[in-house]
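Right, one structure below, let's go through it.
Only a single protein chain was left out; the remaining protein chains are all shown in position.
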Amino acid sequence: MPRIVVDVMPKPEILDPQGKAIAGALPRLGLTGFAEVRQGKRFELTVEGEVTEAVLEQARTAAITLLSNPVIEDVTRVEVIEDVQ
Amino acid sequence: MPRIVVDVMPKPEILDPQGKAIAGALPRLGLTGFAEVRQGKRFELTVEGEVTEAVLEQARTAAITLLSNPVIEDVTRVEVIEDVQ
Amino acid sequence: MTVETPLIGSSAAPIPDETLTGIRVGVISFPGSLDDRDAMRAVRIAGGTAVDLWHGDHDLKGVDAVVIPGGFSYGDYLRAGAISRFAPLMEQISAAASSGTLPVLGICNGFQVLTEAHLLPGSMIKNNHLHFLCRDQRLKVENTTTAWTSSYNAGDEIVVPLKNQDGQFVADERTLDELEGEGRVVFRYVGGNPNGSRRDIAGISNAAGNVVGLMPHPEHAVEAGFGPDSSAFGDVGLRGGVDGLDIFTSVLKKLVK
Partner (left out) sequence: MTAVKFNIDTVDHAVQTPDVELPWAALGLKDNEFQRVVEILGRRPTAAELAMYSVMWSEHCSYKSSKVHLKQFGDKVTEGMLEHLLVGIGENAGVVDIGDGWAVTFKVESHNHPSFVEPYQGAATGVGGIVRDIISMGARPVAVMDPLRFGAIDHPDTPRLVHGIVAGIGGYGNSLGLPNIGGEVVFDSVYQGNPLVNALAVGVLRHEDIRLANASGVGNKVVLFGARTGGDGIGGASVLASESFDAGKPSKRPAVQVGDPFAEKVLIECCLELFKASVVEGIQDLGAAGISCATSELASNGDGGMHVELTSVLLRDPTLTPGQILMSESQERMMAVVTPSNVASFEAIMDKWNVEYSWLGEVTDTGRLIIEWDGEKIVDVDPRTVAHDGPVYNRPFHRPTWLDAVQADSFSADRPADLKAAVLKLMASPNMCSKDWVTNQYDRYVQGNTALAMPDDAGVVRVDEETGLGIALSTDANGRYSYLNPYEGARLALAEAYRNVATSGAKPMAVTDCLNFGSPEDPEVMWQFAESVRGLADACQELGVPVTGGNVSLYNQTGGVPIHPTPVVGVLGVFDDVARRTPSGWREDGQAIYLLGTTRNELDGSEWANLHGHLGGQPPAVDLGAEKTLAAILVNSSRDGMIDAAHDLSEGGLAAALSEAALRFGVGARIALDELCERDGVDPFTALFSESQARAVVAVPRSEEVRFNDMCTARNFPRLRIGVVDAENGALDVQGHFVLPLAELKEVHEATLPNHFA
């Protein structure tokens, strides 16, 4: 079944304690190539049937009302993905 | 600065309590087009300088050693993204 | 039946036992560990000597056993236990634990660290109700041959506090069958599964039985007056439950032998 992916990231100006903890751990594993890490969420919404514009619109609504908190997060993507891994 | 994105999703056979809760909430918002929801994580690793193959390799290592737990999660993507939103 | 006003500490006053005092149990602290001092207190009340270990050290200080305590190491931000697993001291612990010699107990966050370090199978995900839950939990002790459970009788039930947010134990069916088949399910929830854990599993061991992980907190049921309000071994005074104490006496007694 087709899926719509919704990516949600912490707003750039907002503190991301999770990303910060990861950024602190990477060098201890010898992985020193990264200046910053941000951790966000990725949702996969499986669509029953065809992905119509109406369904996509539903996904966009879900993204801004339920899946993200507009005070601290941005929805960075709402997109249909191929059903392959 | 360029970023590498790492997507991590719960394994299909593992129950995803957060995804389930979202799937339960959507119809209450009148969003009925979705059969299933899975919640995963999206990491953005900012690279200082150029994204060389070595850095990408570091990201892949980070993805499978630290950013995901192979018992419950799959790394579904490790990729450079353009620095645009 | 008359019961006096319960006095804290009365029933948990340790009977000093020179041989037990000689046993050194290390408790490792990570940044964000919370129940480390409590685990050390439990070791002392059981009669042993508690030794504090620092995650960043490379030295096990010659301890005879190790407790990885509860808490939110590194905030539990990525996954519970995920970052702690890479602490320098964990290398020593992993080596000694997998050789089957060093008894290691992971409580709550400690259990999560052990699964992340692959010293125990399976993993923990968010509770099925998605909330942090703190309650007094009844457990059944199903394996009394491990380093940490030998003071119990098979089938004993105990009441210890449970408190976590990511406490749902998951593993694939094959692993679960294997755990069951080999008798490595050490503790099981009874009287209601608090978080959706597969097959009501609350604690497991490795094949050798020296490494045990347990989600609820036995170190909070070791001192009368500060434990749960109930015990599976009969009526107790106010907050008089000390059912967790035998976890710590088990390892001390085993090590004395």
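Labels for the chains are A, B and C, by order of writing; each one numbers its residues from 1.
Keep this in mind: a residue touches a chain if its C-beta (ideal position, glycine included) is under 8 Å from a C-beta of that chain, and two chains touch if they have at least 3 such contacts.
Remember, predicted model here, so these are calculated numbers, not experimental data.
The shown chains contacted by the absent chain are A, C, with contact judged over the whole complex. From the options C:Asp64, C:Glu142 or C:Glu219, the residue with contact to the unseen chain in the full assembly is C:Glu219. Within chain A, the residues in touch with the undisplayed chain are 10-11, 13-17, 20-21, 24, 69, 71-72.
In the full complex, the hidden chain is touched by chain C at residues 1-10, 31-32, 34-35, 37-38, 41, 56, 70-72, 74-77, 129, 131-135, 161, 163, 165, 217, 219-220, 223, 225-226, 229, 238-239.
Going forward, only the chains that are shown with their structure count from here on.
Distance from the chain B centre to the chain C centre is 32 Å, each centre being the mean of its Cα atoms. Centroids of chain A and chain C (each the mean of its C-alpha atoms) stand 36 Å apart.
Rounded to whole angstrom units, the spacing between the C-alpha centres of chain A and chain B is 7.
Among the residues of chain A, those touching two or more other chains are numbered 22, 25, 29, 39. Multi-chain contact residues of chain C (touching two or more other chains): 78, 83, 86.
In the complex of the two chains, the chain C residues touching chain B come out as 78-79, 82-83, 86, 115-116, 121-123, 125-130, 168, 170-172, 196. Listing the residues of chain A that touch chain C in their complex gives 17-18, 21-22, 25, 28-29, 39.
Those residues of chain B lying in contact with chain A across their complex are 1, 4, 7-9, 19, 22, 25-26, 29, 31-48, 54-55, 58-59, 61-62, 65-67, 74, 76, 85.
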